[in-house]
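So that we are looking at the same thing, I have put the structure below in structure tokens.
A single protein chain has been removed from this complex, and every other one stays in its place.
== subunit A ==
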Amino acid sequence: MSRYILRRVLLAIPVAIGATFLIFLVVFALPGDPIKALAGGQHVLSPSVEQALRARYHLDDSLPLQYLKYMGGLLRGDLGEDFNGQSVSAIIADSWPATAKLGVTAFVIEIVVGIPIGIWAGLRKGNPVDYLVLGATILAFAVPIFVIGYTTQILFGINLGWFPVAGIDDGWPTSYLLPAIVLGILGLATTARLMRTSLVETLSADFIRTAVAKGLPRRRVIVNHALRNSLIPVVTYLAIDLGGLLGGAVIIEGIFNIPGLGFQIFEGIKAQNGPVVVGISTLLVLIFLAANLLVDVIYAVLDPRIRYD
């Protein structure tokens, strides 16, 4: 098992380097002058100030040189400064807790609500319950997330007053509940559908028939045999989704005014603030790699065959 994990970790290193280079390339090769974007198109910077800022952020250098300087800093644990002179590490440290709380809350909602719904529908295939779940999940897929966000904000926040409208002044969980539900709704629907389909498939597999034939009680067949096997695709999805949730939710964080990573990356892209975008994206790549590693390990635990590949 430890050799298996080690192999996965080693594989992650070239992926991390390749991914950061690509991100760097894309962000810094974007057309348009980031110093111009810094002034927001509404203000005029004098030429001497533009020149001083370009020199300060190495924008005069060639792209490979910029990348080497950036990676040099990165290896020393220095993510650099953004174009407003704020340290990128500080920006990440500031916005990460909010994103983590929001992401984990949404993730818990996905699991606690999504999996039981999926099992419920899967066990009652073809029943009205199954169709109800199908309809509800299709609705969740079909309505754009910002519509759900604003609607629930107006309905539950302003009109009914059940939840805070925006911001994180009330702390966890009060402030995070409504945004987490909205954020988790898509993942919840996917989890439920995946769980249902996978369970239905597994239930018609040969080994289930064998288990039933050898006289095991239905409960034991479902819990020990069917569920364990049908969880594999669901777990894969959930682990990757966790990576996504922890990477910040641009739209939800914007609607509910949560000062997290999603907001920072959005502002960073808008202002062509390269250092922020590269810094946060690199962090996201690492989170995704960790999530993938987690999937691989859980696979191995759930399915012994994989371990011995």
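One rule holds in what follows: a residue touches a chain if its C-beta (ideal position, glycine included) is under 8 Å from a C-beta of that chain, and two chains touch if they have at least 3 such contacts; residues count from 1.
One rule holds in what follows: contacts and distances are computed from a predicted model.
Chemist: Quick one: find the hidden chain's UniProt protein name among "Carbamoyltransferase", "Tryptophan synthase alpha chain", "4-phytase" or "Septum site-determining protein MinD".
Modeler: The record for the missing subunit names the protein "4-phytase".
Chemist: Pick from A:G122, A:P164, A:G187 or A:P275: which residue touches the chain that isn't shown?
Modeler: Residue touching the chain left out of view: A:P164.
Chemist: Return the single residue from A:V15, A:A52, A:V112 or A:V223 that touches the missing chain.
Modeler: A:A52
Chemist: Residues of subunit A in contact with the chain that isn't shown?
Modeler: Touch with the absent chain occurs at residues 31-34, 36-37, 39-49, 51-53, 56, 84-86, 90-91, 94-95, 150, 153-154, 157-158, 161, 164-167, 169, 253-259, 263, 266-267, 270, 272.
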